[in-house]
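The other protein chains are all here in position, but one chain of the complex has been omitted.
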Amino acid sequence: MSLLEIEDLVVHFDTDAGPVQAVDGVGLNVEAGEIIGLVGESGSGKSVTGLAILGLIRPPGRIVRGAVRFEGNDIVGMTEAQRRGYRGRRIALVPQSPRTSLNPVITVGEQIARLSRLHGGASRGDAMKRAISLMEQVGIPDAGAKARQYPHQLSGGTCQRIMVAMALTSEPRLLIADEPTTGLDVSIAARILDLLRDVCVRTGSSIILITHDLGVVAETCDRVAVMHGGQLVEAAAVRDLFRHPSHPYTRALVASIPRIDADIELMPIPGAVPSLLRPPPGCRYAGRCDLVMGRCRIARPPLVTIGAGHMAACFATGAP
Amino acid sequence: MADMGSPDGSLARRMAFPALRLARRNPVSFVAAVVLLLLVVIAVLAPWIVPFGPDDTDPTTALAGPCWPHLFGTDIYGRDELSRILYAARVDLAVPLASTAIALLIGCAIGMLAGYRGGWLDMLVMRAVDAVLAFPALVLAMGLAAALGNGLGSLIVVIAITQVPTYLRLMRAEILRAREMEYAEAAVTIGNPVRRILLLHLLPNCIPPLIVQATLATGFALLTMATLSFLGLGIQPPASEWGEMTAEGAGQMVTGEWWLFVFPGLAIMVAVLSFNLIGDAVRDILDPRMRGVR
Partner (left out) sequence: MSFGWYVLKRLALVIPTLFGVTLISFLLTVLLPGNPALVKAGPFATPAYVKEVEHQMGLDRPVPVQYERYMLGLAHGDLGESAATGRPVLQDFMQRLPATLELTLASLLLAIIFGVPLGVVSALHREKLIDHFGRVIAVAGVALPSFWTGLLLIYVFFYLLGIAPPPLGRLASDIPPPTHLTGLYVVDSILTGNGPALWSSLAHLALPAFTLAISIMAPLARMVRSTMLETLVSDYVKAAWAAGLPARRIIYGDALRNALIPVVTTLGVLFGFLMAGNAVVESVFAWPGIGNYAVTALMTKDSAPIQSFVLFVAVMYVVVNFAVDVAYGLADPRIRLS
């Protein structure tokens, strides 16, 4: 049994103009101790998938069908009270924009400590000690003094480390890191990624790393899942994905990475993600694909295994 | 930026359609507009439509509760309350409207000047505005009314003075905003035409917030005037005015004649409410950007 099993997840957002099909039939497994990258452009549904795992899909969003099984228990079917038992405890989120994700009027130390008190029932003093210890673990120097400061007094990198520390408070089995490097300096970002890898190794917890940046994925992840238009189009081990990308979208993504060692043209991907309000029938990448066939616009290509641990959903390159 | 294009003709047309749509979508504001219109009509036609003369006394029917033909009852002199209330609409609408109009003119003029000229004049004006705004409007009105007397004219002036800072600030803010654009335009145009562009483009852009502010301020002006009259500083008896009538009615409360204070006060509230609701509606029509968090 995998740590996390997502099966045929479908999430819609109800708007005045109709339902927006944000996630359409995504299936994914996460094993213990592995780091999985969830890659895609904005609008690909990767963040919504992350929210679904946390049980945070609220109106106007709703889970139309599918299962999200964590340690064998389906989160979709749980009550809010039950989900709260998992959130922050067994599954933790490291949110985007660390500065604004911290309460501006509470000291950072207290923000970590109160989670200790909430999840672990620790006393005030113990909770603060643990908070400072966590801050040290995530590599914040002079943690004791920093704990008494407010978010606006700390750098972006430090805030991001605080978010990681908050997520680690109750030793979760699964971490969901949503764009952990966006907005950070390249060097700081690299260190945050090191931190995440380190956490995974030390604690044995799994990490789902949601990002639009393939470079981040190459650096940190064991496996990668690529999403486009709310659908999963390819999943593989990192090396396989970069060496033998199968789906045209993945190929385009890999090709669009700027290279410092060769003088090649930048290759942007033409077109844009199709409307999720009235998505086209068939493959959602058809409008942008250079290998598109007639069949692609009519039927949706299924996700098929094309190699060891390597799946892709494409009529042209994958499915028979 | 809400671009109103050429004034007058197209403005009116652009207002008609949204107005009808808004009437269906926002029935409350529509009702408010109707009520206000009704009040204005009543005020204008008062001398002809009142069932009794507002000053006709009749001791035999004194202190009668609501009945027929005195739908709102009578006062201690036997005067018909309904007639007095209808008649008072003239003063209670005219004074706020007049003071708003005067305040608009003066406030906009000074605001434009201060914003355009800048420098020490602007600083002086702004300090003065801050000082005036430190006085709550009613308190300032009380002091000024005591100083300038009870006449209708002085009342209008007093209330106008309390409103001037608001329009002044608004106008000045718009001018300052336009001046920022002016520097871009200055690169293209030379000398005088800039000033004309300023006026031609600027004024239409100022109108929406000014109208909204003016509508809301008229309601507040009405409250101020009624309160001043209630305290004995405004319109004096035997002239009818809602605030003053409420004060008279208050004296009769202990003997149970509730209609003498309830109805005049209700009239004030209905009128102010209508102004406020219309102000909100006007804001929605003319500048959806200003709707904010409702």
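Each chain gets a letter, A and B, in the order it is written, and its residues are counted from 1.
Methods note: a contact is a pair of C-beta atoms (placed from the backbone, for glycine too) under 8 Å apart; a residue touches a chain by one contact, two chains touch by 3 or more.
On a predicted model such as this, the values are computed, not experimentally measured, just so you know.
Contact with the chain that does not appear here is found for just one residue of B:Ala94, B:Leu148, B:Leu176 or B:Ala239, B:Leu148.
Set against the missing chain, the residues B:Pro69, B:Gly119 or B:Gly256 yield one that touches it, B:Gly256. For the chain missing from the display, the contacting residue among B:Val50, B:Leu233 or B:Ile285 is B:Leu233, taking the whole complex into account.
Residues of subunit B that touch the chain left out of view are 127-128, 130-132, 134-140, 142-148, 219, 223, 226-227, 230-233, 243, 246-247, 249-250, 253-254, 256, 258, 261-262, 265-266, 268-269, 272-273, 276-277, 280, 292-294. Across the interface with the omitted chain, subunit A contributes residues 54, 56, 84, 86-89, 92-93, 95-97, 100-106, 114-115, 118-119, 150, 152-153, 163, 166-167.
Simple rule for what comes next: only the chains that are shown with their structure count from here on.
One simple way to say how far apart two chains are is to compare their mean CA positions; for subunit A and subunit B this gives 57 Å.
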